[in-house]
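Apart from one protein chain that is not included, each protein chain of the complex appears where it belongs.
This part shows chain A:
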């Protein structure tokens, strides 16, 4: 399901399936997309931040189009304890690899992988932050 911002319209709440993973997309070329994501984050229930949220930063192939300071991205990762994935949508290989990663994450978040839960993402994050 794709949405341009949160919260999702309440009219469709009863028709909506359970949400297992939220991937927030930030276009490094657009400051506006960062602001949008920051505003949308406030509408997400705290329980999602136990491994069911990730940030997908796109447009990273071209450094000279960068409109967002990377420190702002790192701050999101830190504050929301959620992983950041980087992707250049225009490169097919990268697009496919990123989609596969997201799918794998989704399988784990939906409980389809025995022995691994979404909480693992959080502990992985904390571990790498301590290094």
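By our rule, contacts are C-beta pairs under 8 Å (C-beta built on N, C-alpha and C of every residue); 3 or more make two chains touch, one makes a residue touch a chain; residues count from 1.
One rule holds in what follows: contacts and distances are computed from a predicted model.
The UniProt record for the undisplayed chain lists the protein name "Centromere protein L", from the options "Centromere protein L", "Bardet-Biedl syndrome 10", "Transcription factor bHLH62-like isoform X2" or "tRNA (adenine(58)-N(1))-methyltransferase non-catalytic subunit TRM6".
Contact with the undisplayed chain is limited, among A:39, A:66 or A:96, to A:66. Here one chain is not drawn; of A:33, A:58, A:82 or A:98, the residue touching it is A:33.
Across the interface with the omitted chain, chain A contributes residues 29-33, 35, 63-69, 71.
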